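Would you mind keeping the following structure in view while I ask a few things?
Not every chain of the complex is shown here; the ones you see sit where they belong.
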Amino acid sequence: MNPTDTLWVLISSALVLMMLAPGLAMFYGGMVRKKNILSVMMQCIFLMGLLSIVWALWGYSLAFAPDIAGGFIGGTDYFLMKGVLPAWNDSLQQVDVPMVGGIPRMVHFLFQMTFFVITPALICGAYAERMKFSSLVFFSVLWGTFVYCPLAHWVWSDTGWLFTGKYAALDFAGGTVVHISSGISALLCAVILGKRFGFGSDPMPPHNLTYTFLGTALLWVGWFGFNAGSALNVSVLTANAFLATHLSASAGVLSWAGMEWIVRGKPSALGACSGAIAGLVCVTPACGSVTPISGIFIGLLGGAACFYACTTIKSKFGYDDTLDAFGVHGIGGMLGAILTGVFADPLVTGVPETAGLLVGGSRQFINQCIGVVAAVLVALVGTLIILKFLDAVMGLRVSPEDELRGLDVTQHGEEGYIFW
Amino acid sequence: MKKIEAIIRHFKLEEVKDALTGIGIQGMTVAEVRGFGRQKGHKEQYRGAEYTVDFLPKSKIEVVVSDDQAQEVIDTILKTARTGQIGDGKIFVTTLADTIRIRTGEQGESAL
């Protein structure tokens, strides 16, 4: 066991958990209306608990155990953490610690778990303020199982067809698995659930942007675990991913807030925060394959593209993606995957085949596009089936009256702020 | 002059405001209040403790208008603030002794 690498992956796991709660919960929670603040927090912490257990029961196995179903998904070898935890080896009369490279497999399990729990939670942004709690719980478990696990298997397991071989795509920290999949599913959720009661006529401004700021800042810090932790060791590559991540987030801030400044005359704090997240999303697949300088360009492009998606595309098509889960994670994720094919540099990866367009390669670029298409398809199909099924079985939305009163009081029987 | 106080549902505020400006009302004042009435509240539970919350969030609009505008204002509020469900609220009308605009010192209807 390499203690330094193990330590870094442990710390990274803590950082990614911090991204979900409190990070994402504050980020999203600040943007809903006051009457729904606790529902967002509840969704985040409950999914964190539930999906961690799901990961232990079957999730990790489906994602990382040896192929079944012709490589579509992993098998049952690691069900219940079998083969993951240390076990007594009778013949050697000692405890065997299963390893993944220099780190115990249970640490790999832990780190990958944090990705599994945060991804469905990202989708909350699309259906916030109107989805039934029970339905979203079932949705998340099914989505995690049937959308996330196959995708993770393709992209990150040793035998995944997007990981190795002819179609190998670069996805250092989860652009396809995490952001495209959740972002595309979010769009579908927004469309299928329909608009919030009063959308378009009533003002629905964020009730507490200070929370959104706080969440952004914690996401930013946590993302170092997400991205640089994905190296699974401490190396020059780790440092590269860390720095590229930070510079892309920085550039994203400038890009989004700068666009606002130009287009509207005023840069906003929400814009700066949104830009940081856009930059972070966009650099996620790229950070282990591009130089930090390229990270700056990725952040600039990501900020501008997501700004455009959230302000123009959304209002054009009129869907109600409450907190822009599609606009940021969907658009940013797809752009990032593609830009990885543009900026990838063998100097960083050490692998000559991974040359991006800018250093003269084109194969990698094509593979990135294939990866995007695959992720979009599996997200669309999977989410559609799950939503239709749940809609038939238990319904998706709360009653209009409950929506009006707010989910905090009606779904959870409590209030966020009691200031008198 | 009359002061018309309307206690309405929260989410009706914009609509009522727009309707009032539509009939030429130039000013109004709004406060966030909590109302107790026939509309039933809800239960909240915090670990061991259960509370019945009977006070529900409402908006209170105050519009001061000349006597002859009063009925139109009342009608407009009745029309726009109504959902037909218990809890739509009340309108209270008071007669004012005087009104003054602070900026100019104007008094009476010209102060509105």
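We just call them A and B in the order they show up, numbering each chain from 1.
Note that contacts are C-beta pairs under 8 Å (C-beta built on N, C-alpha and C of every residue); 3 or more make two chains touch, one makes a residue touch a chain.
In this text the structure is predicted, and so the values were computed from the model without any measurement.
Summed over the whole structure, each shown chain label occurs as follows: A x3, B x3.
Just so it is clear, only the chains that are shown with their structure count from here on.
If each chain is reduced to the centroid of its CA atoms, subunit A and subunit B end up 45 Å from each other. Those residues of subunit A that touch subunit B in the shared complex are 198, 201-203, 404-405, 409-410, 413-415.
By the touch rule above, subunit B contacts subunit A in their complex via residues 11, 14-15, 42-46, 53.
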